[in-house]
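Take a look at the structure below.
Every protein chain except one is present and positioned as in the full complex.
Each chain carries a letter (A and B) given by its place in the written order, and its residues are counted from 1.
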Amino acid sequence: MAEQISEQIIKVKKVVSQDLLSGRIDLLLGWEKGHFWWQSRPLFARSEEDLERLVWDSFCVINLSRYLPDELKENKKIGVLVKGCDARAFNRLLQDRIVERERVILYGLPCPGMLDYALLIEEAGAALKGIAERNGKVILQTDEGEKELLRDDLLLAKCRHCLHPDPVVYDQLLFPPLGDREELEHFKSVEELEELPADERYAYWEKELSRCLRCYACRQVCPYCSCLECFVEQKSPRWQGRAYQPSENFMFHLVRAYHGTGRCIDCGECERVCPVGIPLMELNRKLIKDINELYGHYEAGLDPEQEPPLLTYRPADPAAFSEK
Amino acid sequence: MSAVLNDPAVGRKPLIVAFCCNWCSYAGADLAGTSRMHYPSNVKVIRVPCSGRINPMFVLRAFQRGADGVLVAGCHPGDCHYSTGNYHSRRRLSAFKRLLEFAGFEPERFEVRWISASEGDKFAEEMEAMTAKIMALGPNRKMRDARWQSKSLSK
Partner (left out) sequence: MPRTGVFICHCGTNIAATVDIDKVVEAARSFPGVVHAEDYRYLCSEVGQDLIKKAIKEHNLDRVVVGTCSPRMHENTFRKAAAEAGLNPFLLEVANIREQCSWVHRDIAEATPKAVALVRAATAKAAQNDPLEAPSMEVEKRALVIGGGIAGIQAALDIAEAGFTVDIVEREPSIGGRMAQLEKTFPTLDCSACILTPKMVEVAQHPNINLLTYSEVEQVNGFVGQFDVTIRKKARSVDATRCTGCGICHEKCPKKAPAEFEMGRSTRKAIYVPFPQAVPNVPVIDRQACLYFQKGRCQICAKECPAEAIDFEQQDELLERRYGAIIVSTGFDQMDPSGYGEYGYGQHPDILTGLEFERLFNASGPTGGKVVRFSDGKPPKKVVFIQCVGSRDKARGMNYCSKICCMYTAKQAILLKEKVPDARSYIFYIDVRAAGKGYEEFQRRAAEEYDVAYLRGQVGKIFPENDYLVVKGVDSLSGKTIEIKADMVVLAAASIARADAPVVGRILGINSDSYHFFNEAHPKLRPVETHTAGVFIAGACQAPKDIPDTVAQAGAAAAKTVSLLSKEVLQGEACTAVVNQAECSGCLYCEAVCPYGAVSAVEIEERSAGGTIKRTVAEVNAALCQGCGSCTAICRSGSINLKGFSNEQILAEVDAICLQC
């Protein structure tokens, strides 16, 4: 059994502080504790002092690669802590030429999955004060005593779906890899929806999408949304109407998903940050599934050298429409 | 504004918007005319240089504005005037068509066809067939922006 995630911080700190002090990097993107014990927020560390706040715990869900495009404008060389999904996000940005590989040092963190606070409080049953972790278990510390649960049962949905917990790209892998996971029901919810009659499926999406606030958090957090100006904000042409009504909700979400065709790295961040709980990954996974079926297995973000499926073709490609 | 105008889907023929590539399918549609073939008048063609020009947002916009069916027609694979445009559109529009269906559109609402400049008969037949299928489905209300017709007509 590998050391607990909570014990790994010592090594993480040691490695990154060496690089920061030696000037190998100008800035370290890591995590620090937020207002609550169950939140870890981004840390922008430039000094040893800053590094004292660095944490690596079961709440470091935020993808730090997403901060690179902005930070690279002001820093020469940046170090980033990357989990499996963050590393794929980095490859997405790399392939889209948003970041330059040589200006980033990636510290790879094999990730056991991040905990879902909503699940923690639900399981706790009483006021939750904190947690401890031991041997694949999580001990919930509540007003009414302690409760021990399997760690795997308390993971975020995106982590339960995760196929590649280990970073696929890094300069230094800080801990031994955990190995890929097989998740046999990756497309289960997509398949269930596919079974429905068209009208019911439309009703399903109309209902789900009706909650959309058009806050665009899904876009903000997404590693494939790297446009300087998103189509939704453009005025000429006005692709996206502003009204909160089904037609415009569909427009936004279908186009958002379509823009991820062959590009979505399946990190699940959009769905995680959606404040109204729209199952956005069902749209993204539908496209992943179809591209796999039609044009061969492809996982975006694994290998930036591999050509994305929409940028290439084979003369004998199949089509999803009946050619005559 | 009357209720009927607010819901223009009532009491009208289906509208099919056909995006045709200039070199093959638009010429095929012209040939259908030159050969005096008949197909329903609810089919309206928009000329584009190549099926590779089609941004799926054009298709979605057509559904928003009241189209009951949308067709993209291009040269047969291998015959693209620009050599690779339809190979690219085949991938893009295949993915997009599946996504549309996943969102709840009936498969018949959005079609892609390869129609050459010599296939005037095929153009007419496809338009007949698509119209018949969409008549059977009835007007499309999915993604329709009911405000569009009334807003524009009241100008």
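In the analysis below, contacts are C-beta pairs under 8 Å (C-beta built on N, C-alpha and C of every residue); 3 or more make two chains touch, one makes a residue touch a chain.
Keep in mind the model is a prediction, meaning the values are calculated, not measured.
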Among A:102, A:195, A:229 or A:305, which residue is in touch with the absent chain? A:229
Across the whole complex, the chain not displayed is touched by subunit B residues 8, 12, 15, 17, 22, 26-27, 29-34, 36-39, 41-42, 44-50, 52-56, 58, 61-62, 65-67, 78, 81-85, 88-89, 92, 124, 148-149, 152-153, 155
Residues on subunit A facing the left-out chain by the touch rule are 73, 95-98, 226-231, 234, 236-237, 239, 259, 307-308, 310-312
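Rule of thumb we're sticking to: only the chains that are shown with their structure count from here on.
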The answer for subunit B against subunit A in the complex is residues 56-57, 60-61, 64, 77-78, 84, 87-88, 90-107, 111-114, 122, 142-145, 147
Where on subunit A is subunit B touching in the complex? 190, 193-194, 198-206, 231, 239, 241, 243, 245-248, 250-251, 254-255, 257-258, 261-262, 283, 286-287, 290-291, 294-295, 309-310, 313-315, 317-321, 323-324
